[in-house]
Each structure stands twice: as structure tokens, then as C-alpha cells.
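Could you have a look at this structure, given as C-alpha cells, before my questions?
One protein chain omitted, others in place.
Every chain is named by a letter (A, B and C) in the order it is written, and numbering of its residues begins at 1.
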Amino acid sequence: MTAAPLLSVSGLCKRFGPTLALAGVDLQVRAGEVHALVGENGAGKSTLLKVLAGVHTADDGEVLLDGLPFAPADPAAARDAGLAIIHQELALAPHLTVAENLFLGREPRRGPFVDRRRLRELATAALAQVGRGQLDPDTAVGALPPADRQLVEIARALSGDVRLLILDEPTSSLARADVEPLLQRLRELAARGVAVVYVSHVFEELFAVADRFTVLRDGATVTSGAIADTDHDRLVAAMVGRSVTDLYPRSRATPGAVVLELEDVAGVRLPRRATLQLRAGEVLGIAGLIGAGRTELLRAVFGLDPVVAGRVRVAAFEGAAPPAARWRQGVGMLSEDRKAEGLMLARSSAENVWLPVLAQKARGGFVAPRRLEQDAMPWLQRLAVRCAGGSQAVGELSGGNQQKVALARLLATGCEVLLLDEPTRGVDVGAKAEIYAAIDELAHRHGTAVLVVSSYLPELLGIADRIAVVCRGEVLPARPVGECDEHALLAAMTTGALTGEGA
Amino acid sequence: GDPSAAAGASGKPRVAVIPKGTTHVFWKAVEAGARVGAESTGLEVVWKGPLKEDDRNQQIQLVQQFVSEGVAGIALAPLDHVALAPVVASARQKGIPVVIFDSALDGTPGKDFDCFVATDNRKSGEMAGHYLVKLLGDAPADKVRKVVLLRYQAGSASTTEREAGFLDVVRAAGLEVTVDNRHAGASIGEAKSEALKLVDELRAADGVFCPNESVTAGMLLALEQLQLVGKLKFVGFDSSPQLVKGLKDGSIDGLILQDPRRMGDLSVQQLAARIAGKPVETVIDTGAALVTKANMHEPKIARLLE
Amino acid sequence: MNPARLLRAMGPSLGLFVTWLLFAVLAGGKFTSWSNTELMLLQTAVVGTAAVGATWIIVSGGIDLSVGSNIALCTMAGAGVLQAGGGLWLALVATIATGTLVGWLIGALVVGALPRVLVTLGCGGGVFLVAHGLGAWAWPLGVLAGAVAWLSSRRLSWKLPLSPFIVTLGLWGTLRGLAKGLGDNQPIYFERNDTLAGLMVTGGVLPAGVWILLAVAAIAAVLLRRSVFGRRVVAIGSSRQTARLCGVDVPRTEMGVYLLGCTCAGIAAVLQLSYLSMGDSTTAQGYELKTIAAAVIGGASLAGGEGSIGGTLLGALIMTVVDNGCTKLGLDNWVQEVVTGGIIVGAVALDRLRLARR
Partner (left out) sequence: MNPARLLRAMGPSLGLFVTWLLFAVLAGGKFTSWSNTELMLLQTAVVGTAAVGATWIIVSGGIDLSVGSNIALCTMAGAGVLQAGGGLWLALVATIATGTLVGWLIGALVVGALPRVLVTLGCGGGVFLVAHGLGAWAWPLGVLAGAVAWLSSRRLSWKLPLSPFIVTLGLWGTLRGLAKGLGDNQPIYFERNDTLAGLMVTGGVLPAGVWILLAVAAIAAVLLRRSVFGRRVVAIGSSRQTARLCGVDVPRTEMGVYLLGCTCAGIAAVLQLSYLSMGDSTTAQGYELKTIAAAVIGGASLAGGEGSIGGTLLGALIMTVVDNGCTKLGLDNWVQEVVTGGIIVGAVALDRLRLARR
């Protein structure tokens, strides 16, 4: 492949106020290849892609598309040039139907009206491409689970007439089962001559699909080359600037007393029957398919959703309680939807970190913002949050760094029971290691009880002491991690029956 | 209309009396008069004004509703001499007698509506003007007298008439009107604020005139605050407990009073006569009186101040 | 349509039915009679037409606090033409076009074209003043000059979007002031025109004004639900960011929404002009809240993305029914105000309750 690159970026710079997000990026993408773009959280990947998509305009540097200067004034111009993008933060109109979302901005027309029949046909075809042909194109997007929304967004990008397809962490909400067909589609598209830029923090995906890669660090290109010429460790070293040897540290400890006990707990819709015990000093992993009811389980325990049946006990406290009471009882929760329910995007990191314990941080009912910022800094640094200080608005941080702020809250508030829903969603490999280490230290050194929901099985196997599988709203008995492997877990997740020696 | 629909719960014929608004003392007095008139003639009065003071649209709607309901008669203080004419005509077409009171309606009394009971607004404005000219006349003649007019609301016909009558007289008498383009708005609070903002003009003025109750009350409050009471001559319009007090303690030099009770009373009486098929007078001037501290205890005047 | 959606769409009808029934039981025949029903429909025509426009604006995520002042200004413009002897058709055009012009102004300010607006108003106004001597020609010349200035100033388009709440709050006063100024603080009277007056009289099957409302509503509803433009408006209200990322020309679409919404206000002004037989600069006060209330009772969300024209009509009717019913019951004004407020809250609570229970 010696053809001239389809997309050629050189010396691109972009500044947000005091932050230099891009400081001279070089990137060459050829037609017919899948190009992996990797880098730490806040390295500038999303910013680069947004410049290409016409969302931001660059301050300096040159972009050539097919050898011609390319500087789209707005997203419509970029799309007209044959570029399609899936953004990291979902961009869907919740009140419109799936079909309308798929073809927003390029609706099939009959005169001034939408050709509804044709729209439905096109939509069904587009959904079939991502393996969701059975989804009713007339449902409102607001009623879809996150995974389906992400697939709708992917289908929208794939359905156009594209030369350059850009995907910014398209799989962060997807189950493994949905990722494989997507990667397959990308390979087909590449074979047809489409250039694909692919961003993900999941290396397995990159090695499975990419032809070449480019590594960004601190807003600049560090290295690039063919994926066949590199390996996991070298890629990590290029990204992080050091090697991450021990991703899953694990200290030995013996679990203490039972601090969280559920008996036949049922929510409004999900979970249907949940029984489990969580001990102090133990990490209990929860595995399950998308839609199995893992999130609902945590929400019910934390009092965000009502418990309609069964018994909940936290330490000495019996019965359901609202979130305010849960925090007082020493329970903390991380939501899977950080944008809507995890963070106040317009407020500072410090305020986000201290919100649950404001009363404790106050003197005589009053707080000192400066002191809150100072006190938050160690926790932000602990998770290597890349920000311009504790007073920067969280909305200005990169996606992964936002996730870290939400986690820093749980570390800082010193909870005894942690409920974590997808704690490493969108987090880079270096920061993952930090998070795993933090979980290990909390559980095994300080005796915190941790309940982790994750769709990424290696992660669960790496950090959990025991793993319970949720299937269609029912929690199966937990088993020690030593008795689990990926295959057995997957089988249990889909069939709802435990197999293997521990059964 | 249908006599059964026109009869109220009491079995007496129901007549609708529709004022321009309900929250001024003036309209309260009209209502009292109307009830007296109803008592003496054996009618039942429905008293209903627009929710929003001075809203023509709502007043038309009210008339239409009463017409469709088929009341026995309507007494109306029209908010506009043109806008209310079509609905009055449609009421008459249905055989519902209509008495117009307080303000004029286009058309001929006796032909387009049954009777017109009102004060001559222009004349009462002139009356205020003459009185102010007289009050200021005693001063040395080497200096031109300055007067301030604080208007009510844009588009209000009766007060605009009064304002015009007043302006004619004082201008003809050679007085200088230093302010004549400011509108006070509907409530006393707005009127006070507006008057306070005119502090420089008020300090320089020798006399001031306000064309209705709310503006007069607001101006009185402002003059008190600016400590201008007694330093200029103040002629107002209509009466309320506050204004009567002002008249008593000398902070107001004169008020032009209409006779709202009589207006209400006569309107209903005329309606009753018309319903009974008796002939009615077509135009009745209820008159306006100038009230000063000197004459406020005369029985004829005292009755108006109640 | 799935059942949940159907139920949601039925909410306002339920509210209307309950209030109607309440007054039917309390007030009896004089409330339920056909002539009274006709009257209620007639009295909904003006607010209803304006509320159809407001629904578009609310669905797009905007708000129009200036609609009452706009209607007053439009009636003054129309009455001015009639007074000057311009004839009925010219007057109708002037009335509606004034509304559309206001829509252009709001739209331009909202999407961030303040400098272009200033240039346009400057040129148009300047030509108008210069051409003042030409009498009736001054207006079209001014408008023409403005249009040329607007079209030739694309480059000026600073991006300075303003919140519609602020823009229309400002215009709420500005337009009312202009209306008063247009008539030199007085109403504008004109020779009675029977065709115009005939729009709003009861007697036939239904007054022409009601048919106009229904026609406007039907067109607006079909456009909102079926046209490409309508769906894009919903998309903007639902998620502005998404619409932009999907290549919807957000400023242009918003411009269209305000043009359309304020044209509805212009049509409402025609009905008001017919109803009042005069130009009244103080009319339609408080319509901003009435139209919004109608839309919200009808299921619209002020956050945008949600709302239906049918629901809005029902919402407007609920308010008329309460108004009319209270008069029929002979309630004092103050009782009526208390009751009306309670019913607005009650109707919405009923709606939410029904949704929560399903």
C-alpha cells in the first residue's frame, strides 16, 4: 500500500482557553485501511476527530483530504465531503424515532414531506447492518437501552455514502456479542476502499481490526506504524510513556463480616429475584448480558429505584433507604451514565467530588470553595485526572477524565460499601491500572466491600474475589474467581444455568 | 329573549350590569347604585366586569355570553365606543334592551341602544381646568404658571376626554403645560412611581391634574413623599377614602366627582322601564361636581363622598 | 401508534371532558346549549391560532413571550391600512406580514444575527424616512431596502445567539410600545368593513374565524408531524447538539420556526381585528402566558421536543370552558381567577397522574 493517503493531517493545533488540547498532530490515513488512534485520556483524540468533523475549527496546522485542503465549516460540510463520525458522547434526539434519528438531516423526501415508507425500509436495512434488524424503527430513541442507542448511532454512520468513517469509542456501551459484528462490518467497509479511523481503549479490538495505528500523547503524535509490527506492551509504553506491567494487582486478605445482604430482592421491572451477600474486604463482581438487570440491581440497593419485594440489609440497617440515607450508612455508588447521573458538568471537579459529604466538609454550615479544591487535589492526582486544577468545570474534561472524577468522589468520601457500575468505561489503560490498584487497596487493605458491575470479563476475572452472574433479572449464586473462566461465565450469562465444577 | 332563561333563581328577570373593571372604588359605588335600582324595580342584577381591568376583548366576550344566555337586559359601560357597537347591535336584534352608562358608544341613543346615562367627561375635564386656572390666578402675573398633567392609560377613552378638556382650558388660559405625555398605568403603585420620576417638573410646577382615582391616589402619595403637599395646587378626579382624607387635610385642593351611585341606579331603572315596555328617556346626564374643602360638608356633596 | 402514546395523546381530551362535565352539571342547559358552545369555539379562535404558533416555537425548544404585544401591533398595522383607505386585502396582508416581520426579527436575534438585524433595520428605516414624502410608497420601499440589506449582509453574521426568553421579553415591551406609538397612544378606528366583521360572528354552521383556526391548525399539525421541516424542528427541540451534528441547518430551521409561529400570531391578529373592529394597542395582554399554558396543558414540554397541535387546541378550549362556565355560574371575578388557576394545575396534575399509573 503505497498509495497517497486519503486523509493527511500535519501540525494540527487546537487550544481551549488555557488548555492546549492539540499541539501538533500528524496523521495519515489511507483508503481501504482501518486506522487505530490510541492515547491516554485527554491525549486529544476526540478533539482531533471533532476538528475533522467540522465541530471545532483548528487554530493551526493543515488537513488534506484527497490532497486538497479540507476545513469543514460545520458538520454538514464534513458530511457532504463523505465523512461520517460516531461521537464519543452519544448524539441522538430522544423524542424522534429510531428511523428518524438514523436519517436526520438526509431524510428521504416526497415533496416537502418525509417519505415514511421509504424511511422505514432504509432504517430496517441500516439496523440489519449492525445486527439489530428486529428493532422496530418506529420506537422513540428515548425508550431504548444504552446499548441499542449506541448501535443506532453506529448504524447512522454506516448507512451513508462514506469515504472516511470515524468511530470514537463506539463500543463503550456494547456487549461483546455486539462488538464482533461491528468489527466484521468495519473490515468489509475497508475492503471496499473506505478509510476507517477507530478509537478504543480496548486493545483486543484494535489488534483484531486495525491495519495501522497512531499514538497520541499530550496532544501530539508520538509514533505510528503497522499494527503487525507492534504488540500490546509496546503500544502501552508509547501511550503512557512507561510500561504497565501489573494491570491487576491483588493483595491477599480474608473477608470480614457480611455488610450487604440481599434476599429475594425485586424491583419494579428488574431485578426479579436477587439474593447475595457481600463481605467487608471483598470484591464481588457482577457479570451479565446487557439488559440483564445489573444496573437496576445496584439502583434498587442504593434507593434510586423502589424495592418492591424482598429484604435488603446494609451493615446494621434493615430495609430500603433513599440515597441520602445510604451515604450516611457508608454506601457510595458510581452510575453507569456519568453524563446524566454521575456529574454536574458545569461545576468544578472539587464540587463534584465533595457533593455527598458537603455537610461534613462544612464548618458551621458553611463551606470554603478554596479549601474544597485543595482537599480534592490529592484524590484527583491519585487517579491522574488531567485537568487545569480543582476549579475547572468537569464538562471541559475529556470523557475518560470525567469518569475518573466520578470515581475520585467515591475514594474521597471514604465509603465502606462501594457499588460500581462499569467503573472503567472509557478509561485508558494506564488509568485502569490505577483504578484497579485503588480498588485492591480499598478492599484488601482497608476492608471496604466492593460490588463491581462490568461487561468486560477479563476485568472482572482480574479484580474480583467472587463473581455472580445475573441472567434475566435473577442473580445466580456467586463463585470464587478461581473457579470461573470466561467460557463458563458467558454460558451462564446466556443460559442462566451454572456449569462446571463449582455448580 | 326566552323569558324562562331570562328569569334568575329568584324568579325575577335577570339583567347584566357590565362595568369596565371591578377593582376601583368608583365601580363599587356603581354596583351599589345598581343594586338599589334593582331592589326598587324588582329585577335581579348580575354584576360582572372583565377579569383584566380595561380589556375590550374580554368585555365583548362578556356581552356575547349574556346575549347568548338571553338575559332580560344589559347595562354596559363600554370600554370603547366602536368595538362594543356590534355586540350591542346583536343584543338589540335579539330583543334585549341595552342601557349604556359612563362612557359613550357610537350610535344614537333611543335607536342603536335604549338609553345613555353618563357624565360628560369632556365637560368635567374642563371643569377641573377652570378650577385650577382659578386657583392659580391669584398669583403674580409676571411669571407664566406651569402645570403638570399625568395621564391614565393609553387608549382609555373617558380619561382621554377629560385630559383633552382640561388641556383646552388651561392652554387657553395661558398656562404652560410642562408635562403632558406621561401615562401613569393602571395601578396606584405604578402611578406613584411615575409621579416620583417627574420630581423636577413637579418641583417647578404650580399645579397638577390627574384624570382618575388611581392616578390621583398615586400622585398624592408621591407629593407626600416629595414634601410638595401644599406647595402646588392639586386637582384630582373621583373619590376614595384616601382622597377624601387628602381633601380634608388640604393636600388636595379639589376633586371632580361623578355620581356613580346614581349612574348605577338610573341605568337599572331605565332597563326596568324598558323591560316593562314603558317609554324611557334617551339621554341622562348624571352630572359632575367640583368638591373642595369648603363645600365637602354640604349634604348634596357629602352624599357623593360616602 | 402504540397504546402508551395514544394514552398520552388522550390526556388533554380527558381534561377537557372533565372540566366540561363539571360545568355542564353545575350550570346546566345555558352552558351546554349549542349557541354557547359556538360562542366558546369563537372565543377560542384568537388564542387558539396564536397558540398553534406557540406550539411550534415551544417544540423547537424556544419560547415567545411577545406574542400578545405582537398581536396588538399587528391589529394596529391592519387598522392603520384600513383607516388610510387601503382596502381589506391590503389590510389583511399588512396585519399578517407584520407578524411575519416580527418573527423574522425574533428569529434573527435568536440565531445570532444581531448585527445583520441592525444593518437591515437601519437601511430599511432610513429609506422609509427618506421616502416618507411618497406616502403609501414609503412602506414597501423601506421593506425592500431592508430585504436587500439583509440579503447582502451575510458576511456580517456574527455568531451571537441570544436566548429566546430574553429576546422576546425585550420585544414584549418594544412591540407594545411600537403599537402605542403607531396610533399616537390612541386606538385606530376605521370604516366598518362587513367582510372583516363577518369573520367572527356566530350564526352560520360555525363562524369563519373558527374555520380559519381549524385550517391553520390542520396545516400546522400535518407539517409538524409529516414534513421534513417539522421533523427537523422536533429534532432541534429534542437535542440541538444532535441536530447540528447530523447536519441540520439549525439557524435556518429556527428562523423558519419563528417566521411560522409569528405568522400564526399575525393570523390571530386578523381575527382579533375582526372581533374588535378597531386597532387596539392594549389588546391581547397576557396572551403570552395563555398560549404557553394552552400548549403545556396540551402536553408540550418547555424543554422542547414534545408537543402536539391537537393537544394545544384542547388546552386552549379547556381555558375557554373554565372562563365561560364561571361566568355562567355567576361567580365573582376573584373566584373565577382562583378557580382558573386551580384548574390549570389540576389538568396538568391529572395528566401526570395518568401517565405515572400506567
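Simple rule for what comes next: contacts are C-beta pairs under 8 Å (C-beta built on N, C-alpha and C of every residue); 3 or more make two chains touch, one makes a residue touch a chain.
Just so it is clear, the model here is predicted, and its values are computed rather than measured.
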From C:Ala27, C:Ala77 or C:Leu114, the answer for touching the chain not displayed is C:Leu114
In the full complex, which of C:Ile71, C:Cys123 or C:Leu171 touches the chain missing from this view? C:Leu171
In the full complex, which bits of subunit B touch the chain not displayed? Write them out. 22-23, 25, 28, 53, 154, 179, 181-183, 186-189, 192-194, 196-200, 221, 225, 240-242
On subunit A, residues whose C-beta touches the chain left out of the figure: 17, 302, 304, 322-328, 333, 335, 340-347, 351-352, 355-356, 358-359, 362, 365-369, 391, 409
Contact set of subunit C toward the excluded chain (per top definition): 65, 109, 114, 159-163, 165-167, 169-181, 185, 289, 292-293, 296, 302, 332-345, 348-349, 352-353, 356
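Please note the rule applied: only the chains that are shown with their structure count from here on.
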Between the chains shown, work out who touches whom and classify the graph as line, ring, star, complete or other. line
Relative to subunit A, the most remote chain by C-alpha centroid is chain B
Determine the centre-to-centre distance between subunit B and subunit C, using the mean Cα coordinates as centres, and give it in whole Å. 34
Please tell me the distance, in whole Å, between the geometric centres of subunit A and subunit B computed from their C-alpha atoms. 72
Whole-Å distance, C-alpha centre of subunit A to that of subunit C, is 45
Residue numbers in subunit C touching 2 or more other chains? none
Interface hub residues of subunit B, defined as touching at least two other chains: none
